[in-house]
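With one protein chain withheld, the remaining protein chains of the complex are depicted in position.
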Amino acid sequence: MKIALYPGTFDPITNGHIDILERATHLFDKVIVTVAVNSSKTPMFSTKERVDLIQTIIQQKRYKNVSVEHFEGLLVSFAKKKNATAIIRGLRAISDFEYEFQMALINRKQAGEIATVFLMPHEKYTYLNSSIVRELALLNGNIKDFVHPVVLRALKKKISH
Amino acid sequence: MKIALYPGTFDPITNGHIDILERATHLFDKVIVTVAVNSSKTPMFSTKERVDLIQTIIQQKRYKNVSVEHFEGLLVSFAKKKNATAIIRGLRAISDFEYEFQMALINRKQAGEIATVFLMPHEKYTYLNSSIVRELALLNGNIKDFVHPVVLRALKKKISH
Amino acid sequence: MKIALYPGTFDPITNGHIDILERATHLFDKVIVTVAVNSSKTPMFSTKERVDLIQTIIQQKRYKNVSVEHFEGLLVSFAKKKNATAIIRGLRAISDFEYEFQMALINRKQAGEIATVFLMPHEKYTYLNSSIVRELALLNGNIKDFVHPVVLRALKKKISH
Amino acid sequence: MKIALYPGTFDPITNGHIDILERATHLFDKVIVTVAVNSSKTPMFSTKERVDLIQTIIQQKRYKNVSVEHFEGLLVSFAKKKNATAIIRGLRAISDFEYEFQMALINRKQAGEIATVFLMPHEKYTYLNSSIVRELALLNGNIKDFVHPVVLRALKKKISH
Amino acid sequence: MKIALYPGTFDPITNGHIDILERATHLFDKVIVTVAVNSSKTPMFSTKERVDLIQTIIQQKRYKNVSVEHFEGLLVSFAKKKNATAIIRGLRAISDFEYEFQMALINRKQAGEIATVFLMPHEKYTYLNSSIVRELALLNGNIKDFVHPVVLRALKKKISH
Partner (left out) sequence: MKIALYPGTFDPITNGHIDILERATHLFDKVIVTVAVNSSKTPMFSTKERVDLIQTIIQQKRYKNVSVEHFEGLLVSFAKKKNATAIIRGLRAISDFEYEFQMALINRKQAGEIATVFLMPHEKYTYLNSSIVRELALLNGNIKDFVHPVVLRALKKKISH
């Protein structure tokens, strides 16, 4: 059974992430969405909130082979623990490219048996990321095409506080 | 009458910005230099100082169809309020490219009728930006080819404090 | 009256070109689609065929301020003859960027008063160009989302010969 | 059973290609190396020679789940015929990026159910490609680190003619 | 005698830096590794620690024409004081490119007689930098291929505190 991790901060998960996730479900037997607990940055959503949003979307989308977990520390150590042989990354634009390659190379040096697999999201998500979603939400911009309805509700609630 | 916004932080305005502004005055009936009030970063110059510097330069250059304003919130909302149909952006280098495309795309999603128009500055300004000007000023470097004399004076005064 | 050229080889015109053209019609009083007669490459469609396809599309789209012409020689000389003050170019991807900047810079050296104005096509056309359309047509691929119906018919006719 | 195509011109196959192929064998149940019959360019090695070289390497490397075929026409049509759900591509450098994305996007438009999967070769193959191998071979350069011994022999024989 | 500066933050020096340094020793009569005292960021290692690590490596490697110093203020002023006519920079990836060009251009404007000379590190260091080394060290990752043994020891000591 081929297991893949799909790691990220997911603060919050966008439709671009969901697009990549869905493509991954067709390529691997099991996909574990892996929410990074990043201690250096203060996320808009707590680790628990980010995991819960993804859990809700997995259920609503009725994905059979997807689960969500959070992790701290070295990604490849978590991958080994989960018997994953692949790490999924969306590759949207040149600006992603070198950072992603650096991470892939570093991860390979740490654990050569785990492959980083790059997938391309739908072109309508090329320039979408979580930070632009947060910024637009704060400025009361229109983000309904960019995030799932449960994320939209969570963003509105978070901002109204 | 075709109205265009030329938005930016302008902290401070450089000769590269002035070069783009001048090109824009020939393409549009009216250009509004639009100073962003960015609440998350602490600028070297206050919003009022940045607007005043630009105002002084507009007068000295005797531009007939240029004004300067500041704005908060969503750029496209401000554009609509001003009946602008275009947003001007200078495109200097690859590193600008993807950020600018992301912003242009996001703005288009918010207001499809407003076009982002990219202009190329003179090649001597290719690698010039406000942050390098601030850094050089702080290190007592030579910046007289990079900014207008009124900005040079303002920088010297600011740093001597 | 602000006149802009929209130059290209247009072998054949794609929906990406039409998208840029339509945006340009809102920014300028008059847009002249300018078909380059490139003597060094052998196009799939003759100059006359390329001009005729664009003419048909202009009529079907009922653009009021668009015309089509062909030109040979230096683009800026043609621009001056037509009293154009702007040259429109679509900017889709990084690979376009440096070539376009080179051309814009060279044109500016030849005629400083003519500005190159870059517009961004819809993201669904980011990776579309005439050469991929020709290649797909030859391989019997599906190109109906990429070109106007009159171009589709012309391609099928051309290939069946 | 997950089947993937690994398409290319392979004129000739390099150690960078073999590196990607080996990674793919761990991710998919079956990998079909797919040699493109490109009618517009004249390859150094004939389709048969390129297929034979790859066949020899597959046997020497004792890959159990790899085969080699050639194809003409649309890649996605061949993928469908072979029940492949993935197309493997090596992604080495920025210069690959946009071309690969264009092809992936075009292929997705033709057959949305087939995913393009990008893998990263070992960094020592970052700047290696078939054309540099051919050029070095012709100039009598040292290429033994770049190609498999059977390819080295074939290149020497080809050039001595 | 041709003197070159090799400036950087070196927080800490990596094997990629050492690779560039070694190449520079063959091109210039004297190379001064120049540790930047950056007042705006808090480095992991103090200026003294960074200079000492480099000093130890210079001795162990028995470089005859290398010394290390720290500097504050404008790099070109320091270069003039040291009679250096060249500034050495490693160029690894596209993401370096524009920043490096900006700095080279700015430095040239300040002192036209000092050339920036770009060297390419070994491809195995393409994606290596000090920040990834610090991050891996903090996560207890394997970094022994990335730094000199004295740096490895210093990192372990620093982190255990």
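Every chain is named by a letter (A, B, C, D and E) in the order it is written, and numbering of its residues begins at 1.
By definition in this document, a residue touches a chain if its C-beta (ideal position, glycine included) is under 8 Å from a C-beta of that chain, and two chains touch if they have at least 3 such contacts.
No experiment lies behind these values; they were computed from the predicted model shown.
Only one residue from B:29, B:72 or B:123 touches the chain missing from this view: B:123. In the complete assembly, the contact with the undisplayed chain comes from C:102, out of C:46, C:83 or C:102.
Those residues of chain E that touch the chain absent from the view are 2, 23, 26-27, 85-86, 91, 94, 97-98, 101, 104-105, 108, 113, 115-120, 123.
Chain D meets the missing chain through residues 93-95, 126-127, 129, 132, 136, 139-142, 145.
Residue positions on chain C in contact with the hidden chain: 73-74, 94, 97-99, 101-102, 105-106, 109-110, in rising order.
Just so we're on the same page, only the chains that are shown with their structure count from here on.
Centre-to-centre spacing of chain B and chain E amounts to 35 Å, using the average Cα coordinate of each chain.
Distance between chain B and chain D, defined via averaged C-alpha coordinates, is recorded as 48 Å. For chain D, the set of residues touching two or more other chains reads 94, 97-98, 101, 105, 123.
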